[in-house]
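First up is the structure itself, then whatever we jot down about it.
One protein chain omitted, others in place.
To keep things simple, chains are lettered A and B as they appear, and every chain counts its residues starting from 1.
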């Protein structure tokens, strides 16, 4: 079980409750009232735990598991250990995630405004919010209901945050609208000036950045990530997109819905990322480029041109993944040839 | 126009004022008293706005623009829409930038020291400064006139900041001298120990880092960027250089004047970057390397040796840009050859 020093567990829950919560189907309706007290991986689960089998690689572990219950695709029912109660689903990992959220709720339930928080008189704070110590909230800031704002975070003038959103410690937000159910981890900086200069031998003149950052509902943004505001148009992070740690997003970038952007990736100004695109870690994308919906970019890809929807690219400069692998192999052969010539 | 929730507009201004402010020349002296109330892009400008044409790609947009006035090179005068007043200049983008700064001043004019700021008795704060909530200012810190220090920022013992400089929220500065008119965005860390160890199987011994960071006048440093102090010599960022977000600058690095360093680039210890060099995003440069004045490095370049002044390099390991393109094409051909053999 999770370290009680850091995690507070809810429950136990009956299998009927969990089946309903996850939309899965109990293999034995007579087990509806059976209670489980925690989630656990297949190999460490005991009879009071519920586990899951998603990756077929772990079928043997499933066979030998002592878990009391398990989320599993129905076609693996024959391989179940004796006595286990199965919960059938086509998406066991999703069911596990929802169940783990039930045992270990993501929201800290406590509310209240710390005495040391500095809140401008013109700011509006919703009901049931948690505002931690040292938070600084500027004029005309608006925060919805049930939000939490982590210690020493700074919300500058006019920032708007939708209900049920959570901002971590030590963030700074300005010039932005944040949607509902958004999670912003610690040390995130949103809304600063983009990197815009009229360059010139006599000195680079700063171009005022007159746009905003629009973070839509259900977005998650990782620790240390920076999102610059637009130059006049806005920078937009679409609904349900997930951004990892230490990512850089330049001015006017538009990220579609449900995109996934892994750590340390950088996206230069005015580039568009399509819905559901998945960008690996340390990817770099030039400015003014269009990445189609559903595109997958391998980690460390360097992208300088448009990529059509649904394509998988890799390498730097990035090419279709198959070509990238061919290039890698061709280059290795060429080098081996060189080695044999040396010998 | 910019969202009034976040931006306070000045003006209106007469065209005579703007021509003088930008050093441009009015096409029709009789329009000197005409007033414009905002900047706007060519395609969205109305008669009360001033726009600019810099990139010839937008000549058609210029032809059809409804802007009241426009910064433009004189040779495009024939293509102007009827009624528009032109302001001639060889650098329209620069004029736009200066005009936008006039409508939307970069400095927050308000001053004052927040009640919750902690300022050591031995610190000296200039006139007209703005010190926000939660700022911590250590002993013997010196801050010039008209500076602003963002909320919850930490200035450690002895830090010196020149006049008219702005430090964002949540920065930490130590062991550094900051020049005049410097802009440091949020979450910047300057002056921490460089990564210096006497490495050894029995343990890596920390080498005290006894130098400083010297940030010269008119430098801008992006959010989340880290600049380590020198080992004994100093780390130096030269006058007018512009550094983007999440950049890493190692100990003893010397950046010349007017250099441009795009996001997520890393420069290892003791490397020198020449005046006016432009480093793309996610560039990595080894330690003890000399990058000449005016060098241009493509994004994601990996540099392990010196580069002569004025050269353009790309790739990893970086080579002259022309060679890089040739390598890219040659490798693509080789892989295609391989594919046809497969078929």
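In the analysis below, a contact is a pair of C-beta atoms (placed from the backbone, for glycine too) under 8 Å apart; a residue touches a chain by one contact, two chains touch by 3 or more.
Computed from a predicted structure; not experimentally measured.
Peer 1: Check the options A:68, A:150 or A:274 and report the residue that touches the missing chain.
Peer 2: Looking across A:68, A:150 or A:274, the contact with the absent chain belongs to A:150.
Peer 1: Just one of A:14, A:61 or A:245 touches the chain that is missing; which is it?
Peer 2: A:245
Peer 1: Hey, which of A:260, A:295 or A:319 is the one touching the hidden chain?
Peer 2: Of the candidates A:260, A:295 or A:319, A:260 is in touch with the missing chain.
Peer 1: Which residues does chain A use to touch the chain missing from this display?
Peer 2: 2-3, 5-7, 39, 41, 91, 93-94, 96-98, 100-101, 103-104, 106, 114, 116, 132-134, 150-152, 168-170, 183, 185-187, 218, 220, 222-224, 240, 242, 244-246, 258, 260, 262-264, 276, 281-282, 299-300, 316, 328, 331-332, 334-339
Peer 1: Using the touch rule from the top, list residues of chain B that touch the missing partner.
Peer 2: Looking at chain B, the ones touching the missing chain are residues 116, 118, 134, 136, 140, 152, 154, 156-158, 160, 170, 172, 174-175, 187, 189, 192-193, 195, 197-201, 203-208, 210-212, 224, 226, 228, 232, 246, 248, 250, 264, 266, 268, 282, 284, 286, 302, 304, 316-317, 319, 323, 326-327, 329-331, 334.
What we mean here is this: only the chains that are shown with their structure count from here on.
Peer 1: I need the rotation angle between the copies chain A and chain B from a CA superposition, between 0 and 180°, in steps of 5.
Peer 2: To map chain A onto chain B, rotate by about 120 degrees.
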